[in-house]
Structures are given as structure tokens and as C-alpha cells.
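Every protein chain except one is present and positioned as in the full complex.
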Amino acid sequence: MSTPVVGESQHQIPLEFANEEESLKITGFWMFLMTDMIIFASLFAVFAVYRSRVAAGPTPDQLFHLGPVILETLLLLTSSFTIGMAVYYMRKDNLAAVYGWFIATIVLGAGFVITEVHDFVTYVHLGATWHVSGFLSGFFVLVGTHGSHVTFGIMWALTLLFQLRRRGLTDITRRKLFTFSLYWHFLDIVWVFIFTFVYLYGKF
Amino acid sequence: MLHRHFSRKGRRLLALAALGVGLLVAGCGPQYVVLHPVGPVGRQELSLMEFAAIAMAAVILIVFVLFGTAVVRFRDYKGNKNPYRPDFHDHRLLETLWIIVPAVILAIIAVPTVKTTYALAKLPAHTDPVTIDVTSLDWKWLFQYPNQKVATVNYAVIPTGKPVLFELTADSPMNTFWVPQLGGMEYTMPGRVLPLWLQANKAGVYWGHSGQFSGVGFEKMFFHVKAVTPTAFQRWASHTHATAAPMTMADYHRLLHFTVVGKQTYASYPKDTFPSVTHGFSLSGGMYLLVRNNPNRG
Amino acid sequence: MSDSLQQHESSEESMEPGLEFLAPKFESEAFPWTQIMGYVFSLVLTFAALLLVINHAMAPTLLLAVIIVLALGQAGLQLGVFMHLRESRGPAWQLLPLALAFFIAFGLIGVSYWIMLFKTGVS
Partner (left out) sequence: MPSFVPYLIHTLFPPDTRQPTELGADFMILVSGAGIFFYLQHFKKWKWLWTEWLTTVDHKKIAVLYLVSAVAMLFRGGVDALMLRTNLALPNIQPIGAVEYNEVFTTHGTIMIFFMAMPFIFALFNAVVPLMIGSRDVAFPRLNAVSFWLFAFGALLLNISFVIGGSPNAGWTGYPPLTEIAFNPGPGESYYFMSLLIAGIGTTITGINFLVTIIRMRAPGMTLMRMPMFIWTTLCTAALIIFAFPPLTVALGLSLLDRTFGSSFFTLAHGGMPMMYVNLFWLFGHPEVYIVVLPAFGVFSEVVSTFSGKRLFGYTAMALSTVAIMFLAYGTWVHHFFTMGAGPSVNAFFGLSTMLIAIPTGIKIFNWIFTMWGGRIRMTVAMLYQLAFIPTFVIGGATGIMLAVIPADYQFHNSYFLVAHFHNVLIGGTLFGLMSGLYYWWPKMFGYKLNERQGTWAFWCFAIGFWVTFTPQYLLGLEGMTRRMYTYPLGFGWHELNVISTIGAFIMGAGFLILVYNIYYSLRFQDKDLTGDPWDGRTLEWALPSPVPEYNFARIPVVNDLDAFWVMKQQGVTLASSLRAEDVRELELPRNSGMPFILGLGFFIGGFGMVFEWWPIAIFGGLIVVGSLVFSAFDYNDRKHMPAEVIRQTEAGLGRLQA
């Protein structure tokens, strides 16, 4: 089905790019990531402006504890590495290794989400809901949007796991795994900025 | 000679149109408030407007002449003797020209624009302005005079020949404060005080209106600015302070209701009804109590 | 054999003059060194920022600038190492929009902030 690519590079092109249509989807996914990036940028802009609008609520410094945040960062960075390894082994046609790294990614991601939810619940118990101030609204929505992206990613990964089991590494499942990895790394990048700009800067 | 006919008819039409517009604008009545400013702010804005309008007229003229010529000369009719030149599709000189000419025109407009923008942002030096705190409410205007201590609703009195500093805020959705004959508008926003200075050099009553839609009563947000001589102004202030009733907190809360009211005058007003820097930006209105009787719907 | 939606084969023939930098590059390695090094560096960058902040190592504005630079480094790392940024079939068209996206993203954050500072003139 896949049209061969002309010329020298044919044997070097990974299978997920080899099929014209599947490779279109990768380009399309990059474009999607750009829109998502602007979404996050808008939320960052909101947060930047609202950072000092704490009304009667807590300031960032009073609110944040770095402990859980460092844990979340570690989990997410590691999962970014593991999904990178999954793609590496995918290109080596090593299905068993792909499984291993991929499942590790899902588990780490789940760990991230659980930690974050726990963290949020703590804040809410302290009375710091998003109703209280512009700052808290900005905070919860920025970080929460990232968190729900991760959650969505985990669900996506599960459907993908299922497809991998049924179909093995075809050009389509490869492309899907590859786009998933793009998504995941992208979330990692966003997190790094959240970590820096929300949490670390909050501790100034 | 079809195109001759066309262009003569066109010219006649053009002349007629010009006459019409000319009559409307040049002989314009006093209702063209933007064109009849009575103070330095409005006047500066008007002169920039005129300047830009002239520049734009030049641009429009150039385009229209070229466009008209092209259409008249190159229509597809039998016997059109004008050359058909399908390969005429690039011309370095022309293309440079229509980058440079607009750029120059824009530069000419841009310089005074920026200058005036900065100039209007500063109060004239060596003047002590009268300060008026303006709060837009649903759907009325509250004017408070921090120095004279009086307050009015839906009208303001200002001295002539002096800059007046309006400090604008809102205890309601946004509006803009606009008195066309004095000068341009500025938003009134909750949680923020924006300064706007205006000046009237001629005594008179000038109407103002909100420029930003704020619900069903928005259309009724007309108010008047009465410019009187400085002595008359002082007299008015002290007379009002002495004779009118004071505004209580309850009065203020009544003003917050979604209503349209007439002119009102108060001898004094509770502090904290206008956000001051020391108080942060919290009005004591308590808008949220009033949700129920909102006539925005039905 | 059947045609897909698009019949033409591409890659190098559609590389237009001036756009050579979009030529794709594919990575392949016998052992995942790049990935591992990428991981290590990402940890280093993160903890560097963390330590700087915890120790209040410099003046706040400078510190903010430094940790943002570190975050940008991290972003570059993820994009370059893990996201196979330059890979594509045909020209790597994602590069141009990506550059634009970064520009717009930072522009909109910075300029929004600038607007909301309200450096209103009248005083």
C-alpha cells in the first residue's frame, strides 16, 4: 500500500514516515501541537497577569510546597525518557521492548496525575479554591489544563496499547505511537515551563 | 468613443457626489459634535483627524484615478484600440514606487500621531487640575469631587479654561466616558482607575454618553457636563456643599441597582465609594447581592 | 499496487531553492546514547534551576531570566533529542510553523504582560 520513496534515502526512512498518508498525519500532528502551544501560551499570559491578583487569598509563596512538585517533575521527565526509548525500540522492531517502555510511560504518567490531584485536593482543603482569587483561578486552570492533557494522554495510550497487541507494529500503529510520543514530550515541555514559571517563580 | 461618454457621465456624477458630501460636511450643523470641539484635547484630536483625512483623501484619489483609467481603457469591447499586453505583469520601478509612496505617507501621519499620543497622556504643566472621580454604574454616572467633597449623578460641573482630571472607574460592567465636544473617550473598568484629562475653554452645556454597551439601560446613559467660569464653579461647589443632602451608604447602594435615574446632587459622599490607592481596588458596592432583579433579561 | 490519495513521490525533487534547511534528517543509533544523554541533561537542567531558586542565588529579575533560559534549553532538548524535530517525509515543514509558534507564544505572553502594566501617562 505504501508508496516507496524515491532515491537514496529509502532504506533510512523509518516506517512511520514511509507511508505518504501516515506521514501526512505526523505533519498534521505537529500543527496540532502548535495550536496547543498557543493555548498554553494564552493560559501562561493569564497566569502572568493574575499572579499578583491574590485578592483575599494566599500568595504563591504561601501556597506552594515544592516537595510534591519535584516528585511530579521527576515522574514526568522520566516518562518522557521512557517514551523516547519506546520509539527507539520501535524503530528496531523490538515489540517486547516497546511494550515494556510504553507501559512504564503509562505508569509514570498515572503517578504524575495522582500526585497532582493529591496536591490540588490539599489546596482545596486549605480553602484555596479558584473562586477565591484571580491568581488561584489562573493557577488551577493552567496547571489543570496540563493535568487533563496528561490524563487524556494516558487514556489514549491505553487504546494504543490495545491496538499494538492486536496488530503489532504496522505502519499505522507505528505512526500512532510516534504521534503519541510527540504529544507526550510536548506535555513534558509545557510542564517544565509550569515548573519554572509557576512553582519556582512562586518561591522567589 | 464609448469611453468618452462614460467618463463624462462619471465626472458629472463625481461632481454631484462631491457637492453632496461637501454640503453635509462643510455646512455641517452643530450636531457634528466631533467637528466642533471646545477644548484643547478635542481640538488636537480633531486636527489630527483632519490631517489623516487629507492624507487618506490623497491616497483614495490616486487609487481612484488609476483604477478608473484602467477600467475605462481596458474593457473588452469591440474596437477597443488600447493595446492588449498580456505579458505586462512585472515592473520593478512601479512596484517599488507603491511601496515607497505609501510608506512615506504613513510616516507623515505617524509622527504627529505618536507626538499627540504622548502629549495627551500628560496634563499640561503648571496647572492645578480639578479632579473628578467618575464611577459608571448600571445605568448612570456618579461624579464625586474629592476636593470640593460634593457628588452629582448624571451631570458634572467643571470650570472653564482649566484642565479637569477625570479618574474613571466602574462598579458595574465596563462603559466608556465620552464627551465628544471636550475630547475622546476612555473606558471605565471595575478594579482599575484610569485617568483622562479634558478641558472646556467655552462655557456651555455639553452632552456625553457611554460608548461601551453595558446592558438594557445603556442607551439611557446620557449625561451633561456644564462648563462655567472658575468663580461660578467655586460658588456652585460651596453652595451645593452647604445646601444639598449628603449621600449615605444606603443612597450609594440604591444607585447600584439596575435603574435609570435623573440628575441628582449630594453635599457629600461616604469615602470608600471610590477606590483609592490606599484601599486597593475594592469598591464597597457588593454587586453580587443584586443579581435577582436584573432586567437584562425579560 | 494501487495509488494512494497522492500519487506523486516527493522528497528531494520538491526541495526548493532557499528552503534547503528544511531537508529531513533521520536519526538511527545502535545503542540509545542520545536518549540517555538527553534524560541526564534534562535532569541536570531541572535541578540546576531548582537549586538556584532554593538558594536565592541571585537578584530576582536575573534569577527569573536564568531559570527561563534553563527551561528554554530543556524545551530545545526535548524537541531535538526526543521529538525528532527534523524528521519528515519530504521537507521538514514543521520547522517554520514551529518557529512562528514560539515567537507568537512568547510574544503574546510578554506583550500581554506589558499591556496590563498600565503605564498610563497622566499623573
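Read from first to last, the chains carry the letters A, B and C; within each, the first residue is number 1.
Heads up, the rule we're going with is that contacts are C-beta pairs under 8 Å (C-beta built on N, C-alpha and C of every residue); 3 or more make two chains touch, one makes a residue touch a chain.
Given the structure is predicted, the values throughout are model-derived calculations rather than measurements.
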Taking the entire complex into account, which one of B:Val38, B:Met189, B:Val225 or B:Met247 touches the absent chain? B:Met189
Looking at B:Val34, B:Val205 or B:Met249, which residue reaches the missing chain? B:Val34
Could I get the residues of chain A that touch the absent chain, sorted low to high? 1, 24-25, 27-28, 31-32, 34-36, 38-39, 41-43, 45-46, 49-50, 53-57, 130-138, 140-141, 156, 159-160, 162-163, 167, 172
Chain C residues touching the omitted chain (full complex): 2-8, 10, 13-14, 16, 19, 90, 93, 97, 100-101, 104, 107-108, 112, 114-121
Which positions on chain B touch the chain that was left off? 24-25, 28-35, 42, 44-46, 48-49, 52-53, 56, 59-60, 63-64, 66-67, 70-71, 74-76, 80, 82-91, 94-95, 98-99, 102-103, 106, 109-110, 113-114, 116-118, 120-121, 138, 171-174, 176, 178, 180, 183-187, 189-192, 194-195, 207, 209-219, 222, 282, 287-288, 290-291, 294, 296-298
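Note that only the chains that are shown with their structure count from here on.
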Dist(centroid_CA(chain A), centroid_CA(chain B)) in Å evaluates to 48
Averaged-CA centre spacing for the pair chain C and chain A, given as whole angstrom: 15
Find the geometric centre of each of chain B and chain C from their Cα atoms only, then give the gap between the two centres in Å, rounded to an integer. 44
Along chain C, where are the residues that touch chain A in the complex? 2-7, 9-13, 24, 26, 28-29, 32, 35-36, 38-39, 42-43, 46, 49-50, 53-54, 56, 60, 63-64, 67-68, 70-71, 74-75, 78-79, 81-84, 87-90, 93-94, 97-98, 100-102, 104-106, 108-109, 112-113, 116
Listed in rising order, chain A residues that touch chain C in their complex are 1-7, 9, 12-14, 17-21, 23, 26-27, 30-31, 34, 37-38, 40-42, 44-45, 48-49, 66, 70, 73-74, 77-78, 80-81, 83-85, 87-88, 91, 181-182, 185-186, 188-189, 192-193, 195-197, 200-201, 203-204
